[in-house]
Structures are given as structure tokens and as C-alpha cells.
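Just below is one structure, and these are the notes that go with it.
Every protein chain but one is kept in place in this view of the complex.
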Amino acid sequence: MFIRNTWYVAAWSHEVLAEGFFSRVITGIPVMLYRKEGGEIVALEDRCCHRGAPLSLGRREGDCVRCMYHGLRFDSAGACVEAPAQQRIPPQAKVRSFPAVERHRWIWIWTGDPALADPAQIPDTHWLDDPAWRCRPGYIHYDVDYLLICDNLLDFSHLPFVHRTTLGGHEEYAAVQPKVERIENGVRVTRWVMNTDAPPFAAAVKHCPGKVDRWNIYDFTLPGVLRMDSGMAPAGTGAREGTRVDAAEFRSCQALTPETEHSTHYFFSMPHNFAIDQPEVTDSIHQSIVEAFAEDSAIIHAQQKNLALDPSFRMMAFGIDSALSQFRRIVDQRLEEERQASPLAAEGAAR
Amino acid sequence: MFIRNTWYVAAWSHEVLAEGFFSRVITGIPVMLYRKEGGEIVALEDRCCHRGAPLSLGRREGDCVRCMYHGLRFDSAGACVEAPAQQRIPPQAKVRSFPAVERHRWIWIWTGDPALADPAQIPDTHWLDDPAWRCRPGYIHYDVDYLLICDNLLDFSHLPFVHRTTLGGHEEYAAVQPKVERIENGVRVTRWVMNTDAPPFAAAVKHCPGKVDRWNIYDFTLPGVLRMDSGMAPAGTGAREGTRVDAAEFRSCQALTPETEHSTHYFFSMPHNFAIDQPEVTDSIHQSIVEAFAEDSAIIHAQQKNLALDPSFRMMAFGIDSALSQFRRIVDQRLEEERQASPLAAEGAAR
Partner (left out) sequence: MFIRNTWYVAAWSHEVLAEGFFSRVITGIPVMLYRKEGGEIVALEDRCCHRGAPLSLGRREGDCVRCMYHGLRFDSAGACVEAPAQQRIPPQAKVRSFPAVERHRWIWIWTGDPALADPAQIPDTHWLDDPAWRCRPGYIHYDVDYLLICDNLLDFSHLPFVHRTTLGGHEEYAAVQPKVERIENGVRVTRWVMNTDAPPFAAAVKHCPGKVDRWNIYDFTLPGVLRMDSGMAPAGTGAREGTRVDAAEFRSCQALTPETEHSTHYFFSMPHNFAIDQPEVTDSIHQSIVEAFAEDSAIIHAQQKNLALDPSFRMMAFGIDSALSQFRRIVDQRLEEERQASPLAAEGAAR
């Protein structure tokens, strides 16, 4: 069961080339992405309506695609426009076409009711291609339910434990209760740790002679998108009050997209606004993130294996779970709303 | 659920040596094949009635087999004739014995009611060892329901798309509607394409200076056996009317045998009656078929993966599906007949 009426990140822009097709399963649906001759993104169900073969194994013919099993031809709206030895093509001969928007190096698609697909609802991630910021694109595949990764991102008390030598820093970081606020479609988490050590990944690229004030302020919204203002400034220089003098600032953008009920696509990047003319700084930051996310992957896959051993296991809530508990309720509520609004559509949307 | 009262190809003759045992799962049943000292084929359930160990890991003792787990001995009819530390062997101590017939290099077995096993019903595939023809034996294993491969073989409009550089030829091939006739236990498909290009695999071994008339005429019968008269002759020389002058003719024999509900054994060969004293011609034809069948395997496994993502997906019938739709109905009807004739036997036959 997946939320349908929402925008999911399906790919990084560079994954979909000018020629050929790109294929990825999104919320249980095989999806084929390609670019029209003008560059515009097309997102079609990657399953021929005839016998179910992947269209992405087919052939580009202008903006159309020819299924290379039996030769059916589809236009970029998904309509079958030609079939061998057949004059009349019935109008129901088509594959699903998904609203798709390319914005700031991410390609977003909508697998719900197309009439509700409003590009204005796509979260702002302009830091990904803003010339004042620099970043590199990241992707990881997880063999776990995407909610376990949401949990991880909604409780940063794991930073000093899972990420001691990368994102972590001193364990006092975990002792600070973050502020958690309900926002539209999600939560906002704000954590300030004053007069502390710089986290290793930042200390590696930014000279930090003494203690710092450190912050992580992020919105985590449906379906699983994190946008964060984080950074550090010399302790006591007023960062918390809004003065960011000699600060190292980041605007991490991360998106979780379920592949299936038990696997997840994870898109991420870590834009920074200092030393943007030094590629080795961008590389160092990206490498730290990649290492840190491998640490997350190890513990979350181990957690998943433990949970699979006993379906009756119930997690026990602690104080640190405030944000993740709120977000899980938001997810459940949205799923329930979609079920009630249109029981058949909710079911049928998978098709 | 498998059709029981039918002959299945279980092996190529050369797979079952004079010594030792050959083991293969056929329609969900582990089957052990071996040759008596006189060469006659024996087909026994490859599962000791005692603790279920494979008899094929056992020892030949004349025409008998000794289970090498606890030492039970079975005769070639499947009866237990000796057990350690036991004088009297109860008559129900036996493994199933299957009627088996070796004919034209194929070994056929019958997993249904032995009383109904009539070797006269075995389809004629004499081209496999007729001295006027030459071929090499082929085998592929598929991890898909055998019906998906039946579908493939019943709709040759896939030839120019899946097999462009092997069996394919010009796409106009797909535009010709074949004639489909109902025959006993199956369908006959007849397709003539006049004044067309020679398919690559044939052009590689037969000089074709100009256009050809090309035909594929095959019977596809239960459980999944294809026997085809195919070939090409110089265009306009009257092949369709029965005159085969300077023709390249083939008599392909192919058999699909379900291993389990989700996997299939595929036996095939492509006898030809020209250049039969030139082994390199036979090799070239066989190699083309092997390459082409790898192309089928790629698209059918991809199709299977897509179908598994969504059990509610319904294939949409097109005009080209006439033969495969008829054959699927024949399969369903036979399964239903077997269920009604003997509900318990149909069930129990798996044992």
C-alpha cells in the first residue's frame, strides 16, 4: 500500500539520457523514463498492455516507442498507435502515462490521479542546481521498507552512534532534545547544540579552531522528502539568532521513494555554499555522506533482518521518537484518506 | 496444476547414459531415468518411499537401484525388494514407476494414469533421427511458467522484433495474418510470406540471390509440442502450390515440459534436408537457433518479472493472439476434464 497522490522522485536528471530508455520500479510499478526529441521527460508504464513485456527493451521511433516483443507502437502519451496485422486499434490499448516534472536535477513523477497532479506541490530543492551552491548527486538502493529509513532520518540522535567518524561528533549531540513541529504534510525538526565539537565531515573541509554552535533544521514531508538547513559557526557568534559569520552551511536534499513494499530508492545530495570553487571540498563532503549513508545502510538492513525474524515484534517508543511517530501517523492518515476517498482507485492505482 | 494424461519429453536420449542415473524434475515430480542392462529406459520417482531421499544418489545393482541413505533396494518397476534388518517388505513399499518411451532421440514419460498411456499418441518427430535430415540437440532451462513460452511459439509476429538478426527478416513478416486451425489437442498455424527477404539464419547457409517465398506451418499440441514445416524457396517458383525447387526446408521439433509451476524444460532441434553432408551447415543453423532462443529467453524472463510485480495485471488480446488464445483454452479445458474425471487422481497424480 503506497500513497498515490504525491510526487515521488524517480531519478536524477542525468540518469535519463537524450537517447534510449531508463527503467525503474516506483511504488511497485515498472516505469520507463525517456526524453522527447525536445528534451521533455516522458514517464510511461514499462509494461506493454499486450503481453506485459518491458517497453524499455524496445526501440525509440521519434517520440514513440516500439515494443520489441510483438511490435506494438505507443506514442508518448501511452496510446497504442500501431499493431501488426491489425487495422483498428481499440482505444483501451494503452499503457499508463504518469505526470512527470524535471526540476533542479530531480525528475518527479505522480502515480496517483493525474487530475490532482499539481507541480506547485513539488518541494523546493533549488539548492541542487543553484549557482551559489555546490553538490554531487547520490543514490543508494535499500532492501527495506522505506519507513525504516524515514525513521532513521527523523531521529538524529543516531548521529554520534552510527556516524562517529563521519557526521557524528560528540555524544552530547544526542542528549539535546530537538524541537518538533507539525507542518503541512510533515514535521519540522530543529536541533541546536551550542558550544560543541565540529562534526568530522565538516571539520575536514572547514577550519574550526575552537568550539562551534551546530544546527540541524529540516522539514521532512510526504512521501519521504528531507530538506535541511544545517551547519556550524564559531561558538557564540550568534548563529542561533540569525547571524551566520564564518559559518559552514549546508542544504541537504534527500528523497526516499519506495521501489516495492520491501525496497527503496534513496536520492540524496549535500549542497554547500562555501569553497564552491574548490571541487575537492565538494568531493570530500560527498564522500563523507556516502560513507555515512553506508553506515546507516548497515544498521538498517541489520534491523530489517531482525524484524523479519519475528513479525510480532513491537517497537517501544522512547522520547527521541517524537518526530518519527508523528510522521508515521501522517503517513497512516494519508493512506486512510486515499482509501476512503476512492477505495477502487486506491487499489487500482497500482495498475 | 499440470495436465497428467499426456506424454512429456523428459530428456534427450544422450542425457541418459548406459550407466548411472539421470535426474530431472518433471511437472513437480522428481524423476530418475536410467537404462536397464538391455538399454531399455526406466523412469522412477526419484524419491525413496522411506524418507524421501533421492534414489539417483544411490547405487546401480543390475537393473535395480539401492538407496544409499538406508540401503533399501528397488527393482526397475519401483517395488522395494529389500530393506535392512527386515524380512517382509510390505507391498505398498514402492516408488512410482512411469511409462517411458524412447523415440527419435527423445525420451517421453507419462505421469498420469498408466492404464491410459498409449505410445501411439506420441507425436511423430522422426526428422530428429531420419538419415535424410540433420540436426543437433538443444536444451534451455526457463524460470517461467511454461505457458508464457507456449504463447511465444504461437505468435510468430515476434520474429522480426525479437529475432531481427537471427530468425527474423523483414518486419512485413509480422504484418501477414497467419491461418489458424483447430486440430486434435492443439492448433495448426500456417503463415506464407511471399516475395520477401530470406531470414538471416537461412541466408547464412543457403545462397539466396533474390527474394524468396517463405513459410512456417506448424502443429502445436498438448502438452506443449511444436512440429514445424518451414523454409524458403526462390520467389514465384510455386512453393505455396507444393513445388519445392531449390528450397531450404526445416522440420523443427520443440517440446516444452513444465519443471514446476514456475520453471520449464525446453527441448528443441532444427532438422534440415539440404547440405546434410556439411556439418558446418548444421552447426550454423543450430547456433542461430541457440542465439535466437537466448533472445526469447531474455524477453520472456523480463515479461515474467513484470507480471510478478502485479498479479492483477490482465493481458490485452490483439488480433495476433488468435492461436495462443485458442491453445490456452485447450489447456484449460483439458485441465478441467481431468479434474472432473477424477478429482482425487488429478490431485494425487502429483504424488
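As written, the chain order gives the labels A and B, with residue 1 at the start of each chain.
By definition in this document, contacts are C-beta pairs under 8 Å (C-beta built on N, C-alpha and C of every residue); 3 or more make two chains touch, one makes a residue touch a chain.
None of these values were measured; they are calculated from a predicted model.
Colleague: If I consider the whole complex, including the chain that's not displayed, which of A:Ala204, A:Leu307 or A:Leu335 touches that chain?
Modeller: Result: among the candidates, A:Leu307 touches the missing chain.
Colleague: Consider the whole complex, including the chain that is not shown, and state which of B:Ala85, B:Ala120 or B:Val245 touches that chain.
Modeller: With B:Ala85, B:Ala120 or B:Val245 as choices, the missing chain is touched by B:Ala85.
Colleague: At which residues does chain B meet the chain that is not included here?
Modeller: Here the touching residues of chain B are 25, 28-30, 46-47, 49-54, 57, 66-72, 83-86, 92-93, 260, 350-351.
Colleague: With the missing chain put back, which residues of chain A would touch it? List them for me.
Modeller: Chain A touches the chain not shown through residues 151, 155, 157-158, 160-162, 171, 174-177, 298-299, 302-303, 306-307, 309-310, 312-313, 315-316, 318-321.
One rule holds for everything that comes next: only the chains that are shown with their structure count from here on.
Colleague: How big is the gap, in whole Å, between where the Cα atoms of chain A centre and where those of chain B centre?
Modeller: Those two chain centres are 47 Å apart.
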